[in-house]
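What follows is a structure written as structure tokens; I'll ask about it next.
With one protein chain withheld, the remaining protein chains of the complex are depicted in position.
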Amino acid sequence: MTVATILEMVLAAVVLALGVWTIAARETFAATVGYVAYGLLVPLIWVRLDAVDVALTEAAIGGGLGGVLLLGAAARLRPSEPATAAETPGKIVRLSAAGASVMIAAALAAAVLLLPDPAPTLAPAAVANASATGLANPVTNVLMAFRAMDTMLEKVVLLLAIVGVWSLASDRAWGGRPGPRHQAGPHGVLVFLARLLPPVGIVVGIYILWTGANHPGGAFQGGSILAAMWLLVIMAGLTDTPAVGGRWLRLVLIAGPGVFLIVGLGGLCFGPAFLAYPLPPHAKPLILIIEVAMVSTIAVTLGLLLAGAPERSDQG
Amino acid sequence: MSFALDILTIVAVSAGAFFFLAGTVGLLRFPDTLTRLHALTKADNLGLGLVVLGLLPQAGSLRHGLKLVGIWLLALLAGATVSQLIARAARQSGSAR
Partner (left out) sequence: MTDTTIFGVCAAAAVGLGLYGLITNPQPLRKIVAFNLLGSGVFLLLGVVGRRGAAAGFGNDPVPQALVITGIVVAFSATALAVALLLRLFQTAGSATLRSDAPTSAGINPSGD
């Protein structure tokens, strides 16, 4: 029983306790705060599992941006609390739901404990083919080269989510600006933070994008930090949310999947297959171009997803 | 020399953990929002600062040490701003006297 094992058991216990709090808390706001805390402790589990890229992504998107999204919604939905709280299902439904959940959790735990030994793994294949791109971070290799199709289609999923959110605008606010106009005291603390932190945050975000080639990092993590800085500036009232009908905004949104698609078609025309990259000296600049387009799209998309559906017309 | 650095790490990280514990006890025991914020800032500033101080000898290079200090400064900035905002909101909503 080493110290590391004790630490991991304590960590797992705390995370599960937070999960129970999230489900069992009486008030929605308290449950959401519990989920934010959970989302900030799970990255520690990911670091213990030696998956630092995933830990960065979970902390930035799952804990950070997801927490902002859910806390904002919980605050806006507070007036609806009493009405929905009265609809708690009866004892029979709750008991059978508990029974089903316990069975599924037990089945999953059994599956984890009975996984085959030695475990099948694709790590040697990833290492063997790493010379195809010249990048040292294996996760970036998998994301941008070996399973680039998944990443490209994921960009399209983000676009679809944006289209879905924007289509919820009322007729009056169609093509307008999401969210309320934030105001903050011009000499206040929030404005001070929104002036001091974004330069640092932008440098950190671009650094994480750049270093993702050889160390843990990448476009998703860097893009979410850039989105967070943009949202901070919006929340301090230093800038307004963009009008969703704007042409430049839509160009930035399709830049990510668009560049990816163009490179992929280039691979089809000049190379052996769709999304085939050229030999190593030329693969890295191409991947970098794709990542730069991706990070701007990701930052703008995540920020807009958090801002929500348009609520004010463009002139208002 | 490295033994002395290890002792420094253990002492500083333990002191930092003690301040975190004190902050949590204050969070649970103090009666209202402003006093709880007061307790939390002790955990943020002193606790994290001592933990970072304790980890500095273990950092591999100057760059890693500067990154650790940068993390502490960012946490300080965020904690100070958020405490001010929460305190102002608490005073406006009347939950503090």
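Here the chain labels run A and B in written order, and each chain numbers its own residues starting at 1.
Going forward, contacts are C-beta pairs under 8 Å (C-beta built on N, C-alpha and C of every residue); 3 or more make two chains touch, one makes a residue touch a chain.
This is a predicted model, so every value here is computed, not measured.
Visitor: What shown chains come into contact with the chain that's not displayed?
Guide: A
Visitor: Among A:101, A:131 or A:239, which one is in touch with the chain left out?
Guide: Selected residue, touching the omitted chain: A:101.
Visitor: Considering the whole complex, which of A:161, A:202, A:238 or A:292 touches the chain not shown?
Guide: A:161
Visitor: What does the interface between chain A and the hidden chain look like in terms of residue numbers?
Guide: So the residues of chain A touching the missing chain come out as 1, 4-5, 8-9, 12, 15-16, 19-20, 22-23, 28, 31-32, 35, 38-39, 42, 45-46, 48-51, 53-54, 57-58, 61-62, 65-66, 69-70, 73-74, 76-77, 80-81, 83-89, 93-94, 97-98, 100-102, 104-106, 108-109, 112-113, 115, 119-124, 126-127, 138-139, 141-143, 146-147, 150-151, 154, 157-158, 161, 164-165, 168, 170-172, 218, 220, 298, 301-302, 305-306, 308-309.
Please note the rule applied: only the chains that are shown with their structure count from here on.
Visitor: Taking the complex as given, what residues does chain A use to touch chain B?
Guide: Checking each residue of chain A against chain B gives 189-190, 192-193, 196-197, 200.
Visitor: Would you mind writing out the residues of chain B in touch with chain A in their complex?
Guide: Within the complex, chain B touches chain A at residues 74, 77-78, 80-81, 84-85.
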